[in-house]
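This report refers to the structure that appears directly beneath it.
With one protein chain removed, the remaining protein chains of the complex are shown where they sit.
What follows is subunit A.
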Amino acid sequence: MSAAEQAQRAKTTRNAWLLVIPALVVLMAAAIGPLVLVLIYSFLTPGDYGNVVWSFSLDGWQKVVVERDIFDDSLHLAEAHLTIFWRSVSLSLVTTILSFFAGFPTAWFIATRPANQRAFWLFLITLPFWTNLLIRTFAINQIIRNEGLLNTILLHLGVISAPLQMTYTEGALLIGMVYVYLPLMVLPLYASLERFDLRLLEAAYDLYASRWQVLMRVVLPIARPGIVAGSILVFVPCLGAYVTPRILGGGKLMMLGNFIELQFGQGRNWPLGAAISIVLLVIVMAALLVYVRAINGEKRDG
């Protein structure tokens, strides 16, 4: 590389940073920087009326997994906390999988409509995506709660004699989360399928591929970036879900998000809340790392 080329390149890089810095400053101030404070707060002592006292303590972290017995002061596993962890992770995984199985055919359906109709179908997906998460949770709640539409209809038809208890169950959380996060799966899947060249399918069929082979060897590999993006976009908000479990779980079926809120609210234990936030963050980062490795591995092999 000549000196002139090097100078040109340095200039391009400097310009790039100048363009990016304003966004980085805002992100540092209001998104990334505050996370460091959460880590610090998890090692402090809870204040009597919320907030913290600035003295070092490991109590917050200890309380994540163990509880001190109020009678004999012995330590034992905090089963309630572990139940909430497990519920959050498993429900998020299942929601992601269900969203994929519902979302992929939908994205494929849209991507294979005639070009002039795609905008309409995409609009139908985009509209719920635009619709407030809270409103969508209300909407699904109105269908499945005891006095809701589904129970009313079933009662009228005589299929059931007493309302089915659907809300305040894990099933309700699943239905609710698939319902609210599905567009986040469909949109990136569609984006990756939109420019799909149908001639590739013709070529595959010409080479005697079965439909299954076409799906597994042609369609899914091309859709991979969309699958990864869609899964991240669904899994991450599920794991930290707060609104949907609060409404459909009725305070009984807490997920991590509700548990964190509890510690910063009525629980008045900010260090414990901060510690759980860090745990949640670590799980999410680990999930993202797995995804990144999956993509990179794919690139190396391919």
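Here, a contact is a pair of C-beta atoms (placed from the backbone, for glycine too) under 8 Å apart; a residue touches a chain by one contact, two chains touch by 3 or more; residues count from 1.
Assume contacts and distances are computed from a predicted model.
Chemist: Given that one chain of this complex has been left out, which of "Amino acid ABC transporter ATP-binding protein", "Spermidine/putrescine transport system permease protein PotC", "Thiazole synthase" or "2-oxoglutarate ferredoxin oxidoreductase subunit alpha" is its protein name according to UniProt?
Modeler: Not shown, but named in UniProt as "Spermidine/putrescine transport system permease protein PotC".
Chemist: From the list A:A31, A:L157, A:L207 or A:V290, which touches the chain that is not on show?
Modeler: Per the contact definition at the top, the residue touching the missing chain is A:A31.
Chemist: Looking at the full complex, which residue from A:V53, A:L127 or A:I160 touches the chain that isn't shown here?
Modeler: A:L127
Chemist: Give me the subunit A residues in contact with the hidden chain, please.
Modeler: Touching the missing chain: residues 9, 12-13, 15-20, 22-24, 26-35, 37-38, 41, 51, 102-103, 105-106, 108-110, 112, 114-115, 119, 121, 123-136, 138-143, 145, 147-149, 152, 179, 182-183, 191, 198, 201-202, 205, 211, 214-215, 219, 232-233, 236-237, 239-240, 242-243, 246-247, 256-257, 260-261, 264, 270, 273-274, 277, 280-281, 284-285, 288.
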